[in-house]
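First the structure, which I've put down as structure tokens, then a few questions once you've had a look.
The complex appears here minus one protein chain, its other protein chains still in place.
For chain A:
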Amino acid sequence: MKEEFLKKWQMGLQIYRPLIDNTSVSERRKAIKLSADVAMASLRKGTTCWSRALIQKTATEDNFLVRQMLSGIKAETLINKKLPKVMCHRKIVRRSKKILRRRQSRSAIEEVAAKARKLVKKKTQGLRNVVPGGEFMSNDVLLIQETLDYIVSLQTQVNVMRSIVDAAEAGSERTAYYLGKLKFAIEDG
């Protein structure tokens, strides 16, 4: 997975190659990050919700890059794919819960359990905010599955990027050594 990510990321950066010398640092930084994100998301080939959402989000920031990085047809379907309409209808849930609550008398144990549930719900919402496309995952099982996959992908992204920047910062004399390590690390997988 590391090798694939690196290849795709490099491909994305190639697109910026002719521009790299004439752009500002912040534009360059954006290019680096966006290509890394698209590279990471494209590894999933549209099979996960988070990767589709991330591609769509990146497309709003740089449509050209996304189209170039993904093969033609796939790019169209992934960018234009309608995100699911089923969202958590919180108002309805809140209202129905309020009605239910009025009808129930609560024991101390029920109170504790209710508080715990509320806390879990709050934390789950927090998770939705950090996972791309999370706001469209009303199914908690899906949210957890997507989260796990997203974390694994993020780790790959970070590991490869870190190897590259460490190697680049190490300077020319030591670079050969780091390149060897990098190659080894990637092949080791």
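Note that a residue touches a chain if its C-beta (ideal position, glycine included) is under 8 Å from a C-beta of that chain, and two chains touch if they have at least 3 such contacts; residues count from 1.
What we mean here is this: contacts and distances are computed from a predicted model.
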item: Record-based protein name (UniProt) of the chain missing from this complex, from "Zinc finger protein 511", "BHLH domain-containing protein", "GPI ethanolamine phosphate transferase 3" or "mannitol dehydrogenase"; value: "BHLH domain-containing protein"
item: Chain A residues touching the omitted chain (full complex); value: 10, 13-14, 17, 20-21, 25-26, 28-29, 32-33, 36, 86, 88-89, 92-93, 96-97, 113, 116-117, 119-124, 126-127, 129-131, 138-141, 144, 147-148, 150-151, 154-155, 157-158, 161-162, 164-165, 167-169, 171-172, 175, 179
